[in-house]
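Structure incoming, see below.
Of the protein chains in this complex, one is absent; all others appear in place.
The block that comes next holds chain A.
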Amino acid sequence: MIRHLLSGADLDADTATEILDTAAEMATVAGREIKKLPALRGRTVVNLFYEDSTRTRISFEAAAKRLSADVINFSAKGSSVTKGESLKDTALTLQAMGADAVVVRHPASGAPHRLANWVDGSVINAGDGTHEHPTQALLDAYTMRARLGRLAGLSVAVVGDVLHSRVARSNVLLLSTLGAKVTLVGPPTLIPVDIAAALAPGTDVSYDLDSVLPNVDVVMMLRVQRERMNDSYFPSAREYARRYGLDGPRMRRLPEHAIVMHPGPMNRGMEITPEVADSPRSTIVEQVTNGVSVRMAVLYLLLGGNNR
């Protein structure tokens, strides 16, 4: 088993499948009266969050607690970071307190990779800059497998702000490892040149959402990340929504069985309309539920045994 989970590329097909299978067993715990397992009793998991997050931090916290680990939440606001402490010094402090795993979210791409060289415990990337978010890709893969029964051979469209999306990068890496075919869709300004070839050969790029929709099993809408946009990548929000937003008429052009995903948080009316977000095809709420099971599986597989 691997020691850290930093990138969707850390996982080969067997390891990724093992995580998804373990997550399926972890999911049964959620249906029990006592939603707790003793597997990580006495282990300490630190949630180190340098960026705002609701679902990822709570999801990791719930996952660690269901496995009986002790959880310490650290957010940059109101900590020594505001006094100028570096990531390395913070990491060494956590190390000295005996953290067995550090779940890190950081605005700088690559920060978890640096952290992995400084601490003895496992490092789990919970989103770094515009780079990667591997547990999101795992929970997306889990959701697709649960709804559609398989991953190999699936056709997945990832639509929107690919340039700033760590979710898109991790998904392309993981889904292509597991045999699905990904098409990146968005305005040319938001899809980096050569990204498909750089991430995974076999990935397609399209600038026309309507021509892609009839042939996909999954359409994954990405959030338009206005907080990361310094330039104008498209003329106006309305024009973006018109060309790349998923609304009712567009949804009805999808094949009968196709599902609609979104990693959240959504900009309703921008990349997705409420009609689509609240439709039975939407897996947005399931994704949150599955996130806890998948993160339990990751924590168990990284920390459960003696993998040093």
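Simple rule for what comes next: a contact is a pair of C-beta atoms (placed from the backbone, for glycine too) under 8 Å apart; a residue touches a chain by one contact, two chains touch by 3 or more; residues count from 1.
By our rule, contacts and distances are computed from a predicted model.
Per its UniProt record, the hidden chain corresponds to "Bifunctional protein PyrR" from the list "Rod shape-determining protein MreD", "Bifunctional protein PyrR", "ABC-type oligopeptide transport system substrate-binding subunit" or "Roadblock/LAMTOR2 domain-containing protein".
Contact with the chain that does not appear here is found for just one residue of A:9, A:39 or A:148, A:39.
Among A:12, A:25 or A:239, the one in contact with the hidden chain is A:25. Residues of chain A in touch with the missing chain: 1, 18, 21-22, 25, 28, 32-34, 36-39, 300-302, 304-307.
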